[in-house]
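Can you read through this structure? Questions will come right after.
Excluded from the complex is one protein chain; the other protein chains are retained at their positions.
Then we have chain A:
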């Protein structure tokens, strides 16, 4: 108390004591510098995203209407070129999602509802490891190990289910086919889809679950009637985030497939549709500057595509988070 009486509170007499005044000024300046630095950092994020758009457009714009010979032999103009690449991208990603979704939901259920806690934590950790393995190693493994090992399976599919157009055609001798690329992609998107699904499953109110069990539901009935309806939007978001990852994945596809821009649904042949990303990785060394601008233009298409998918998915997640916060 005595201290306050000897030196009055600064608010009452600002500037009366030179020491206090200067320290206050210093403090104000320090605060202002720090807060504006923080704001600048926040704005940099926005600027960086905008810059990605701007620079891709400024460097890739000429790629939208380059000489027809640049797009040969796949196409004559940018739009059919990009459409063929988009087809390959969509085909590989959708196949990967078809394979991955059941496993992602199963794994998420395992961690959230089925596993004893002692097992659930290590399993979640192992799934994280799956996410940490670099994509180039998935590519190497897919091309050098999985593809040869699955040759028997692919031959079997071709022989017995060849009447389905997907499995028809002249089978690839190396085993490096669209099917294998999709399987590798599925393994790579599994962690993120599982993580999001797990989170929304775990967020189901305990009361709902116990009410279902109390009514005599089996565990599966409880999950089906209490957990799934509650988690539906989150599950959709998890799948879309996985899709976003599959769309942009480069190395796994580039290393497993030797591909060119084309439209074909045959999954087991050695003639495969390229994806946007793998096409960039395959041709980035081109001497021709025009080809490089075309690649940047296709990159822009990929960016817009994945941006939309991710934006919608994140908006869904954010909405469901606010709802259940």
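A few notes on this one:
Here is the rule we use: contacts are C-beta pairs under 8 Å (C-beta built on N, C-alpha and C of every residue); 3 or more make two chains touch, one makes a residue touch a chain; residues count from 1.
Keep this in mind: contacts and distances are computed from a predicted model.
Per the UniProt record, the chain missing from the shown structure is "Phosphate transport system permease protein PstA", taken from the list "Phosphate transport system permease protein PstA", "Spermidine/putrescine import ATP-binding protein PotA", "Heavy metal translocating P-type ATPase" or "Cbb3-type cytochrome oxidase assembly protein CcoS". Checked against the hidden chain, the listed residues A:30, A:165 or A:229 yield one contact partner: A:30.
Touch with the chain omitted from the figure is made, among A:56, A:82 or A:96, by A:56. The missing chain, though absent from the display, is touched by one residue of A:187, A:200 or A:259; that residue is A:187. From the options A:70, A:94 or A:123, the residue with contact to the unseen chain in the full assembly is A:123. From the options A:106, A:165 or A:229, the residue with contact to the chain not on display is A:106. For chain A, the residues touching the chain absent from view are 27, 30-31, 33-35, 37-42, 44-46, 48-49, 51-52, 55-56, 58-60, 102-103, 105-107, 109-110, 114, 123, 126-130, 132-141, 143-146, 152, 187, 190, 213, 216, 218-221, 223, 241, 244-245, 247-251, 254-255, 277, 280-281, 284-285, 289, 292-293, 295-296, 299, 302-303, 306-307, 309-311, 313-315, 317-318.
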